[in-house]
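Of the protein chains in this complex, all but one are displayed in their positions.
Right after this comes subunit A.
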Amino acid sequence: MFSLAGLTRDMLMSRYEFDYGPRSIILITNLPFPTLMFKKFSPSTDIAGQTPVKSSVQRAIRSAVLSQWKIEPETLEAIWPKKEGLVHVKCREHVSIFTVHGEPLIIQHFDGPYYPTLRLLHKYPYILPKVGVDRGAIRFLLAGAPMMCPGLTSKGGYLPPPDAALPAGASVAIYAEGKEHAIGIGLLKMGSEEMRKINRDMGVEVATYLGDDLWALKAL
C-alpha cells in the first residue's frame, strides 16, 4: 500500500514536469548562465553520455551555427564535413559538447548560443566578434573570473566602435592586450555601449578560457 502510494506520486511528479511547457520557457529566458562551465570538469564524472546526433538535428545545428557565427558554409564544411556525424556529449548542468571525430568543436549550454571551442577559435579567429581586456585582467581571466567593465573600457581594453555595437547576450571572443590570440570565449552581460556608460560590474561572463579543463581535454 505504501509503495503503491509512492508510485502514484512519482507518476504524478513526472506528469507535472512534462506538462509544464510554458514554465520551462520562462526558465530558459532567465536561466542563470553557468559561469565557468569548464573550470572544474573531469570527463569521468561530468559526462553523462555520448550519442550520435540525428541528421535532422544536425541540420538545425548547422543552420544555427551559420547564422550565429561569421563563418562561410564552405569553411564550416571543412571543419565539420556533412558526412561526418556529430556526436553529442552530454555533461552535467545542461552543458553540451559537440564533437567530430572525438575533437570538441561546439559547446552549448541549455538552449543558449553555440560557442566554438577555444582551439577552433584559434584556427578561425574571425568567427566571433572581438572584445579585448587590458593586461591587468589576464591573470584573473586565466583563473576563471568574469570580466568586469573597467577592464574592457580602459586604455588596454577594446570594445567595438559605436556603429558596430554589440547587444547584451552576444557571444564574443575575448582578446588580451598585446596578445595575438584569443584568451577566452564569453557572453556579453550588457551591451557594449551600455558598458561604456555604466563602466562597472560584470561585463562579460566567461564560458571557456585558456587553461580550463576543456582546454586540457584535447579529445573525447
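Keep in mind that, in the parts below, a contact is a pair of C-beta atoms (placed from the backbone, for glycine too) under 8 Å apart; a residue touches a chain by one contact, two chains touch by 3 or more; residues count from 1.
In the analysis below, contacts and distances are computed from a predicted model.
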Of the options "Cytoplasmic tRNA 2-thiolation protein 1", "Glycine cleavage system H protein", "Trafficking protein particle complex subunit" or "Translation machinery-associated protein 22", which is the UniProt protein name for the chain that has been left out of view?
-> "Translation machinery-associated protein 22"
If the hidden chain were put back, which of A:I138, A:L166 or A:L214 would touch it?
-> A:I138
Among A:A48, A:A78 or A:A168, which residue is in touch with the absent chain?
-> A:A78
Residues in subunit A touching the chain absent from view | 72, 74-75, 77-79, 122-125, 134-136, 138-139, 142, 154-156, 177-181, 183, 210-211, 215-216
